[in-house]
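Only one protein chain is missing; all other protein chains are in place.
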Amino acid sequence: MHRLFVIPTLLINVSIILIPALLTIVLAFYRWDGISDPTFIGFANFEKLWGDRIFWKALKNNFIWTAIFLVFPIAIGLLAASLLLIIKRGRTLLQVIYFLPMIIATVITARIWQGMIYNPQNGIIALLNQYGFELRDPLSQTSTALFGVAVVDLWHWWGFMAVIFFAAMRQVSQEQIESARIEGANYFQLMRWVLIPAIKPTIALMMIMTVIWSFLVFDFIYIMTQGGPAFSSEVLSTMAYRKAFYELDVGYAATSALVISLFGLTAAFFYIRIQNKEGVE
Amino acid sequence: MAQVNIQNIEKFFGETEVLKNISLSIEDGEFLVLVGPSGCGKSTLLRMIAGLEDITVGDISIGDKVVNNLPPKERDISMVFQNYALYPHLTVAQNMGFSLMLARAPKAEQERRVNEVAVILGLTNLLERKPKQLSGGQRQRVAMGRAIVRDPKVYLFDEPLSNLDAKLRVAMRAEIKLMHQKIKTTSVYVTHDQVEAMTMANRIAVMNAGRIEQIGKPLEIYDNPKNVFVAGFIGTPSMNLLAATVDLSGNAPLAVLSADLSLPLPLDTDLKEGQKITYGIRPEHLNIASNGAPVKVNVIEPTGSETHLMLSFGEESLVLVARDRVALSPGEMINVAPDLSRVMIFDLESGDRI
Partner (left out) sequence: MNLVESRTTTTIIYIILAIAAFTALFPIALMVLNSLKTTPEIASSPLALPLTPHWDNYTHAWQGAKFSKTFINSAVLMSMTIFLVLSTGSLTAYVLARKKIKAWKVITAYLLATTTAPIQLFLFPLYFGFAKLGLINNVFAVSVVYCALFSPFSIMLLRTYFLAVPKELEEAALVDGATPWQVFSKVYLPMVWPGLLTVALIVGLYTWNEFLIATTFLQASESRTAVVSYFLLSGQYSTDWGDLMAGAMLVTAPIVILFIFLQRHFIEGMTGGSVKG
């Protein structure tokens, strides 16, 4: 009887995710344009990927992206969360404000930043330039495009981290914090010896998730730069998407997708271990 | 109404054996209490009768039917849980009528039954409330009401009074007993509280470590415990159980507790010189007597109706319950003597009554 209960979920999940994922693995060994019959080409797609300059560029960008997001949102989130823990009034309001960017659609966020901030004709950059700065649209420069997008994603993301860390810190026993304060711990000592050790499992989980999400990043880059200019902000997922739907090289796209998954998989392994440990208890 | 038969039941949770070859038959209309320390398997046994745990080995039958493989709903039982298990989203009336609603009984019939039972339990004014708005005692009553509405062959109670405060517990104890005298449905009641067991049961089954140590009427068990465990478990304050050696060299047989303390043994015992025994005497059967054994008074606990004395000799300690008030102070030496007809002798090693 209870076996029937899980059938709808499994049926949907297997047919939408598992079977197509397995097909992707198969497709990686074929040349296919999505229309005509696929041709088996062995490891040719993998060899092509190995020699593809853009692939290496995209992979490097994924690593840079991961590094940025492992450092900034987590650091800012920890700072904001610990300060929220100290204040007495306004916690809920501030939490709501910090969380707000998280609920706005990526497309909207991207357009606000492109039009209102980065735009050299009518954005904040234009305004600053009137006061003698010489700023250019970061998205139009190969040297800054990736960072330009990262700033927007960061804006949308850090509040989420702050709220999660705050929720975790609130579970630390009041007595621990109070006795540390009475014993004379200052802010940094309190963080170093009480708060951060106490919420370490949450931080670890968020770091694992950050690695996973960083290899999946797609929306902001696809919407704001399409990986440009000159592939300077290309990441693996935008590259795979373009190969499949613009260049109709589906087999090659599948190969790139497999590589993305490999990186995600390593992190996912740790993620499932942590989550399952909780499930068993 | 039905009798419940339990035959050679064993239960394993993974590798651990929690019930070891249990056989027990509960008569039609009987109120049987399963009592024992926590972890002795009493709740597991009850849940197996209910069908909430499966049976590893053996048979359980209710009436004439073996129910091993029947789901709970087909066993015609009802159960009162320790935490009441009331559905928080339903009113008192809906909680009580839940089983009838599931069975799709006619609306009028449902209402009639619920009202009938509500009158018996004094819940009529509370029928439209939600469990959250009730006191602990009221919730307990609703849980009972839900069981009664179903009019089952067997009632199962899983420590139903343990979440109530002491006063309410005594009141509900009497109420359940009264109700059973009225409706006379076979009941199995699990508790860890031996006072509850003594006061409510027709028969008690004392359980320990997955086994039934003794089955019998409450006073039978009190007066004639089969072994050290039952002797120590039933009765408060619990029986004094002291390791001793038999000395038959003098005029009267003695139990030597230590170099300087011996207590008399009944004359007609069949003991050998030097035999190792456990000497058992209930605190109320120990008296202050000038010709008795010398012990030191450590603590005096007046309870009002009686006085508990914590006594010691050497490393060992003894409890004495005196009906009369005593004028003693801690540190004083007194002499105590047992009521010889009430002394119980157990084998030191096996713990069995001799």
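Going in written order, the chains are labelled A and B, and every chain counts its residues from 1.
As a working rule, contacts are C-beta pairs under 8 Å (C-beta built on N, C-alpha and C of every residue); 3 or more make two chains touch, one makes a residue touch a chain.
Since the model is a prediction, treat every value here as computed from it, not as a measurement.
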| item | value |
| --- | --- |
| Hidden partner chain, touching residue among B:85, B:168 or B:340 | B:85 |
| Touching residues on subunit A - with respect to the absent chain | 1-3, 5-6, 8-10, 12-13, 15-21, 23-24, 27, 34, 76, 79-80, 83-88, 90, 92, 94-109, 111-117, 119, 121-124, 126-127, 155, 159-160, 162-164, 167-168, 171, 174, 177-178, 181, 199, 201-202, 204-206, 209, 212, 215-216, 218-219, 222-223, 236-237, 240-241, 244-245, 250, 253-254, 256-258, 260-261, 264-265, 267-268, 271-272, 274-276, 278-280 |
| Positions on subunit B where the hidden chain makes contact | 47, 50-52, 71-73, 77-79, 81-83, 85, 87-89, 98-99, 102-103, 146, 150, 156 |
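Please note the rule applied: only the chains that are shown with their structure count from here on.
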| item | value |
| --- | --- |
| Averaged-CA centre spacing for the pair subunit B and subunit A, given as whole angstrom | 61 |
